[in-house]
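Only a single protein chain was left out; the remaining protein chains are all shown in position.
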Amino acid sequence: MSLHEQASTTLLKIARFTSKGSVIAVILMLVAIVVVNTTSLSEGWMSLFLDTSVLNFALRAAVPLALGAMCGILCERSGIINIGIEGMILAGAFGAFVVKISTASLPLWMSLILATVAGLASGALLGLLHALLCIRFKVNQIISGTAIVTLATGLTTFLFNPSWSSSGKFSQFAIPLLSKIPALGEVIFTNGPITFITLALVIFLQVMLFRSKWGLRTRAIGEHPRAADTVGINVNKRRYINTTLGGAVAGLAGAFLVLEAVGQFTEGMSSGRGYIALAVMIFGNWSPIGAFGAALLFGYMQGLLNSLLLAGVTTFPRQFLSMLPYVVTIAVLAGFVGKTRAPAAEGEVYETE
Amino acid sequence: MSETSQVTQRHSSFWAFISKPLVVPALALFSAFLVGAILMLLSGDNPLQAYWGLLRGAFGDLGAVSRTLRRATPFILTGLAVAIGFKAGLFNIGASGQYLMGTICSVWVGLNFEGLPAFLHVFLALLAGMLGGAVWAAIAGFLRAWRGASEVITTIMLNYVASLFAGWTVYAGSTTGQQLSGPLSSPSAAALGISQSEEIFASARLPELLPNLLDRVHWGLIIALGMALLVWWIMKKTNLGFEIRTVGASPDAARYAGIHSARTIVLVMAMSGALAGLAGAVETLGLNFKYSPEFTGGVGFEGITIALLGGNSPFGIILSALLMGGLDAGAAKMQFDSGVASELIQVVQSLVLVFVAAPEIIRTIYRLHKPSVEEQLAETGRGGREA
Partner (left out) sequence: MTEVVLEARGITKRFPGVLANDNVSLSLHKGEILALLGENGAGKSTLMNVVYGLYHPDEGEVYVRGEAIQLNSPRDAIDAGIGMVHQHFQLVQPMTVCENIILGAEIVGRNGLIDIDKARRRVIDLSERYGLEVDPDAIIEELPVGVQQRVEILKALYRNAEILILDEPTAVLTPQEINDLFRVMNGLTERGHSIIFISHKLKEVLEISHRIVVMRSGHKVGETVPAEATEESLAEMMVGREVILQVPKGKAEPGKVVLSVESLSARDDAHSLAVQDVSLQVRAGEILGVAGVQGNGQTEFVEVLTGLRKVESGSFSLNGKDVTHASVRHLVEGGLAHIPENRHRYGMIDSFPLSENLVLNTYQHEPFSRHGIRDYEAIAENANQLVQEFDVRTPGISTLAGTLSGGNQQKLVVARELGREIHLLIAAQPTRGVDVGSIEFIHSQIVAQRDRGVAVLLVSAELDEIMSLSDRIAVMYEGRIIDTLDATRATREQIGLLMAGVKNGATR
């Protein structure tokens, strides 16, 4: 079995996990790329599609998107729309960074762990604020989400001191045995801890959401809160919990950016990932595995694009290829491609009589 | 409900009538500044000194006033754009994308048609800007009206598409690969690896308003004020305005009234986008004269705060745009005078959004009375009671 075949079966598996819409999208995107490669068909450019560096890039890019989407899923499955993910990621990044530099005297591993916890906590705090605004103060959920983003952007920029710098970040490690698998070992089983946590979290959440008591109740209150109420489930309490947890997961995405990807905080470093995460969530039809597949797909697109441009095989404007995820998300949302379904009760205030 | 309780709900005093709608926004502003002050105290700064610097930087002299007016110009337009959407129950998060499309379209007109009479050239460029924004927003309107796609998400996605599109038009060309430079990219800048457009022809530029008095305050301000008046007139005086308000207040009642909701939704989105596009156009034609990717559509997001603070009324929006413009304009002076980072202003602005969006918070903090049915209706725009 060649390396290519292995990788392509992996891709197929991923594609199967994502919704029908995304599968169609994969085909669309690949076709688009092939179509534009009309100018210089130097031999070997095909190999870029499955290049390990492209796949590595895909996974790295996918982690924060997937975490952001998990945040969205946690909130929206319980009926709270969250367009403030961007702000929660940013807050998580900043919180992680501040604790990282203020614990610089501690051993690196300890400092990194504390910083990760701080990232989780900062995100959770904003999640709680979102829940408070939406539930207790009945603010429109879209407005609240927008306010969360502006608040996080403003606060982190204000509090950030550009002279602060941090050294050291999570290093990659290889999982024994598994990392020896050709290609896969390098791409999946040799990574930083937050990447591994993300992979585990995706599976964990997928199982929890569809198999646990918590998941069942979460899905019920997002679809039909009244039905849940009539069997004695406290709708708003659960919404508080889920939105706060969601914030924490988005905070982890921020921690990933600072502690595992970049090593530093920069102003506005979430750079729109929170919004792409929304697209990823919709694309994955509000399921963790689906969203992860979509995140990988988006990351893969980007990685492939970079490589193709670098190899000079395409003259097609990169901006148009970068648009594809957004365009396809719009198409999915409008029901032109595939079928998605948002939780029925999202955006509504629930009040008992 | 008893017959007598309705009578007591009426406000007899003139002052009560005037001040009531202002109480919550005023307290929201106050609270935002208060939290800002606490932040400064915590970081060891003097809030009074900072706010005094802010005030002087915003309104202290003609230079300051000019800065404020320059900032307020696009704010008025994006505030109106968001507000008109709200009126129809639509959430246009895409003002920034529409702003960019408006910018690109006006730049394109400004870079072409050399030799046109100035008046015509400016007019065409403005029109192109409005059209660009309108078409961009109408896509989201169409998808909402006919396909049921949430305009919130589609406008967010369209923002990214617009930003990538705008970036492409002035792209300097890749250094490593073979991607060509964008159609509006300036060759001289591209040679230096800088992505931006050429400056537009002088005939397409908006003249300054009072060049001897104010610094670079252009006719865009008058256009923005004119638009505020126009929006007020449409909403208040025309059947279209009535239809928009009806669709926004109750889609079912609109159907009962024989109003074509889908058409109204697309039209409102187009109007909203035209206003946001116009904001991009006047900034380009009056101030920047070119497009460079550093001009993001951030003013589109500010539009949400401005619309809410202004209570979605055109005159309220003018006031809140001036206020937000003043905050931006005074930030540098504040930092210079007091050493407080100018970014504090962003925090204050976001707090304003939080507080105006949640009148319940304000009422809880200041222990205001519970709103009457009438005020609740005015706040939510919908019936507070179920049948």
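Order of writing sets the labels: A and B. Residues in every chain begin at 1.
Keep in mind that, in the parts below, contacts are C-beta pairs under 8 Å (C-beta built on N, C-alpha and C of every residue); 3 or more make two chains touch, one makes a residue touch a chain.
Remember, it's a predicted structure, so these values are computed and weren't measured experimentally.
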| item | value |
| --- | --- |
| Displayed partners of the chain not shown (whole complex) | A, B |
| Contacting the left-out chain in the complete assembly, out of A:Lys100, A:His130 or A:Arg217 | A:Arg217 |
| Omitted-chain contact residue, chosen from B:Ser181, B:Thr246 or B:Ser342 | B:Thr246 |
| Among A:Met88, A:Ala228 or A:Ala253, residue touching the chain not depicted | A:Ala228 |
| Touch list for chain B against the chain that is not drawn | 1-3, 6-7, 9-10, 236-242, 245-246, 249-250, 252-253, 255-258, 373-374, 377-378, 380-387 |
| Residues of chain A in contact with the chain not shown | 207, 211-213, 216-217, 219-220, 223-224, 226-233, 341, 344, 353 |
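We take it that only the chains that are shown with their structure count from here on.
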| item | value |
| --- | --- |
| Complex contacts: residues of chain B adjacent to chain A | 39, 91, 93, 143, 147-150, 152-154, 156-161, 164-165, 167-168, 171, 174, 176-180, 182, 301, 304-305, 308, 341, 343-351, 353-354, 357-358, 360-361, 364 |
| Contact footprint of chain B on chain A as seen in their complex | 39-40, 81, 83, 133, 136-140, 142-144, 146-147, 149-151, 153-155, 157-158, 272, 275-276, 278-279, 282, 309-312, 314-320, 322-323, 326-327, 329-330, 333-336, 342 |
